[in-house]
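Only one protein chain is missing from this complex, and each of the others stays in its spot.
Right after this comes subunit A.
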Amino acid sequence: MTATAAPTTDVSDREGATRRPPARFGDLVAAEWIKHRSLRSTWIAYGATALAVIGFNAGIAYDTYSHWTLQMSKDRAAFERDGIALQEAFTPNAALLMALALGTIGALVIVGEYSTGTHRTTFAAVPARRSVMAAKAVVVTVVTTVFGLVVAGASFAVTQAILDRRDAGVSLGDPGAFRVVAASALLAPVCALAGLALGAAIRHTASTMITSVVVLLVLPLFLTDGRHWSAVAGHALPYRAWLRLVDVNYSPTAFPWTVGGAWTVYAVWACAACAVAVTSVHLRDQ
């Protein structure tokens, strides 16, 4: 390891000659994309999650396929009426798994910086911290949306192909099918942004992970539709919104809610998460 003395231009000359380029948000997005893609662990996490989610869904469809009996052939009408094929396009377990994994990936985008000290290097290079966080949110949103589309699309294709062997699959054009794929795909960026916000606010790896599990997994299971307050709080969570969106044959409960309401929950979580991520780094010492 030898150091070579590279010539460096004299500062006074340089100051006169250099016209500093304007600060552009696109550069920050590009920089965050370089950071995101240059970590091998990112790709391992995406790959493992995709395989697990698609495998989960395909497994359930295969169960249906392999346990298909003559009786079921006769009850084909019931199978279709209950929308079983669509339910198997993306199962609740797969959705929870994806929510947790994507929440973690989103959180690591910022907690990975806090735990290693990289945030100081980042924010010393770009004092406009809010812009840095906004750029992170853009990269997380784009990458996880693509991820969600690939995983939800592949899950749909694989499960319906399996069910088609019993002539029971549906196509994307069937009523509700597109909504199931879209809601499942968009669950990915919603949870990833929630993770990013929690990470930016909490800054410690373990606490962020625990909080993320509580918000994405425990609360939606705990807040049932039995009482009004509990139903309302439960409906405000991403996983419950997903459940509502994929429930094509929704039958109203004591406290019913609409598909539009569920889409709004997605949107509010995404926007609120961005706001928390951007403001928390702006206000606090780094």
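Going forward, a residue touches a chain if its C-beta (ideal position, glycine included) is under 8 Å from a C-beta of that chain, and two chains touch if they have at least 3 such contacts; residues count from 1.
Simple rule for what comes next: contacts and distances are computed from a predicted model.
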| item | value |
| --- | --- |
| Among "Cytochrome c oxidase assembly protein", "GGDEF domain-containing protein", "RsbT antagonist protein RsbS" or "ATP-binding cassette domain-containing protein", UniProt-listed name of the chain not shown | "ATP-binding cassette domain-containing protein" |
| Touching residues on subunit A - with respect to the absent chain | 1-6, 8-12, 14-15, 18, 20-21, 23-24, 27-28, 30-32, 34-35, 38-41, 112-113, 116-118, 120-128, 131-132, 285-286 |
